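Left out: one protein chain. Kept in place: all the others.
For clarity, chains are labelled A and B in written order, and residue numbers in each chain start from 1.
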Amino acid sequence: MSIFAPASTPAQSIFDLSMFVLSVTAVIFIVVATLLVYAIVKFRATPENAGREPAQVYGSTQIELAWTITPVLIVLVLFAATARVIHAIQDAPQPPTAVEVTVIGHQFWWEYRYPALGVVTANELHIPVSEPSRPRPTFLQLLSADTDHSFWIPELAGKTDLIPNRINRLWMDPHRRGIFLGQCAQYCGTQHAKMLQRVSVDTPEDFDAWVRAQQQAAARDESAVAGRRVFETTACINCHTVRGTAANGRFGPDLTHLMSRATIASGAAENTPENLRLWLKDPDGIKPGSLMPAMKLSEVELDALVRYMQSLR
Amino acid sequence: MRAVAADIEPVGAVEAAPAWTLPDRGTVGMLSFIIAESAIFTIFVVAYLFYLGKSLTGPTPRDVLETPIFYTICLISSSVTIHLAGRRLARDERLTFLLLWLMTLVLGGLFMYGTAQEWHRLIYEHGLTISTNLFGTTYYSLVGLHAFHVTVGLVMLASVLVLGVAGRVGTAQSPRVEVLSLYWHFVDVVWVVVFTVVYIVGR
Partner (left out) sequence: MSSEVLAMQSARIDEPTWIETLHGWVTTVDHKRIGLLYILFALLFLVIAGVEALVIRIQLMYPHNDFVSPQVFNQMFTMHGTTMIFFVAMPILFGFGNYLVPLMIGARDMAFPRLNAFSFWLSALGGFLLYFSFLGGGGLYGAGAAPDVGWWAYAPLTARAFSPGSSSDYWTIAVLVSGFGSIGTAVNLVATIVCMRCPGMTLTRMPLLAWLYLTMAGMVLIAVTPLSAAQIMLLIDRYLGGHFFDTQAGGSATLWMHFFWIFGHPEVYILIIPCFAFMSEIIPVFSRKPIFGYPVMVAATVCIAFVSMSVWAHHMFTIGMNSYANSFFAITTMAVGVPTGIKIFNWLGTMWGGRIQFRTPMLFAIGFLFQFLIAGLTGVMMASAPFDWQLSLSYFVVAHFHYVIVGGILFALFAAFYYWYPKVTGRMLSERLGTLHFWLFLLGFHLTFDPMHFAGLLGMPRRIYTYEPGRGWDAINLIVSVGALIQAVAIVIFVANLIVSYWKGARAGKDPWDAWTLEWSMSSPPPAYNFASIPTVASRRPLWDLKHPEDPDSRYE
């Protein structure tokens, strides 16, 4: 998750700029620190010269002018480099091939909607790799359902906040396949620390396949009917959506294809049956302070419900 | 045996001892305080301007505001009377000072009455409260903050009036009365700004 391992154009531009800024500041540091060390060593009081006051110098207009003008010039150079990158990143036009994603930040999970593709998912983002010959960047619209959050995948882009009653934009065009990690960067409440992000950059074929799968309604598994009944008769349907059923709540993540995700609770735990069961039984055991309530289900109901969750491929 | 710690008195270069006068503490203190208060009002004015036109519901300024010309004239005039009162006090004309001071209080009181009347109308006739919408919140906060400062001013003016009636306010108190007048002028200037922002720009 290093900011010095860029895998997309905005991250690369920032990286290049940062190398320049670091070089300039390194030079400044070396020059000034050397002078400081020199002064401390050369002009220290010794038994020989102690007791006599040194020449009382009050200032020097030329020197002071020099060390005013030089920093001003450095600032102008740094600013020119900075302004160029600001505009390049922020004012980049959105090409027609772009994938559009609407990100809605919640306490303490991420909602992802692909309006043009009819896909709704949570916590794990899939976007296509973008080759220079066939650019297909992803443009994200950032919204919030409650408090402030911040979207930060260091290797793909700088961070941008999700602020209620405000629409922000962020774009990325990953150059290579892979899983890229990040997490919420703006303190949003108790479980800010476990609002993790996982971005899967797929080949164009894999991405299209993923989209097609996500567009389907929920799988119907007859062996999970008991669990589905538990789901639909408890309050689950008030918060969660399972497309193709009566559940269309939006307070919590869309569960239609829960099993297509590697983690649950926004990255707080791996998506295993044991963790699913623990999460359903006692969410505070995994993520204390998350807004998922413990539904006080019996062991039988829990087992059935886990089977149902596992059927939502 | 010297009982007092010896103090060195640094001797300056031989000067012809020019008069060493620095500004009056009370005036500088009050001006500093006014600067701080101006910053507070500025923030409330910025919020008011920022939220103009952004209310999602409810009455707009144009719907409900009536320009309080008369009460504004009262408040501005009170600045004139307090200034004249200060001049009289400097010349030890105590009775005239007290009468002008009383006039200042009355004019300020009239302004407060006008504000109360306007708020009563807004609340009971138009249903506009601080929680109605963004306009309500910013309007009552800004005008209310100003009214609070007028109230504090009136309390101070009344205290001076009481002391004056008791014969305790004379030329020696003139500098302090001037400092208080500075505060009152500040309250007036703030009203000019608030008036312009709320009743002219904001509609």
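For this structure, a couple of remarks:
The criterion applied here is as follows: a residue touches a chain if its C-beta (ideal position, glycine included) is under 8 Å from a C-beta of that chain, and two chains touch if they have at least 3 such contacts.
Worth saying up front: this structure is predicted, and the values here are computed from it rather than measured.
Considering the whole complex, the residue from A:33, A:217 or A:294 that touches the absent chain is A:33.
Touch with the chain that is not drawn comes from one residue among A:123, A:138 or A:183, which is A:183.
Within the full complex, the residue among A:55, A:116 or A:246 touching the omitted chain is A:55.
Listed residues B:60, B:77, B:96 or B:137: the one in touch with the omitted chain is B:137. Among A:14, A:276 or A:305, only A:14 touches the chain left out of the display.
Against the chain not displayed here, chain A makes contact via residues 1-4, 11, 13-14, 17-18, 21-22, 25, 28-29, 32-33, 35-36, 39-40, 43-45, 49-50, 52-60, 63-64, 67-68, 71-72, 75, 78-79, 81-83, 85-87, 89-91, 107, 142, 146-148, 150, 152, 154, 157-161, 163-166, 168-169, 181-194, 196, 267, 288-289. Interface residues of chain B with the unshown chain, by the touch rule above, are 1-13, 15, 20, 22-25, 28-29, 32-33, 35-37, 39-40, 42-44, 47, 50-51, 54-56, 129-131, 133-134, 137-138, 141, 145.
In the analysis below, only the chains that are shown with their structure count from here on.
Separation between the centroids of chain A and chain B, computed from CA atoms only, is 50 Å.
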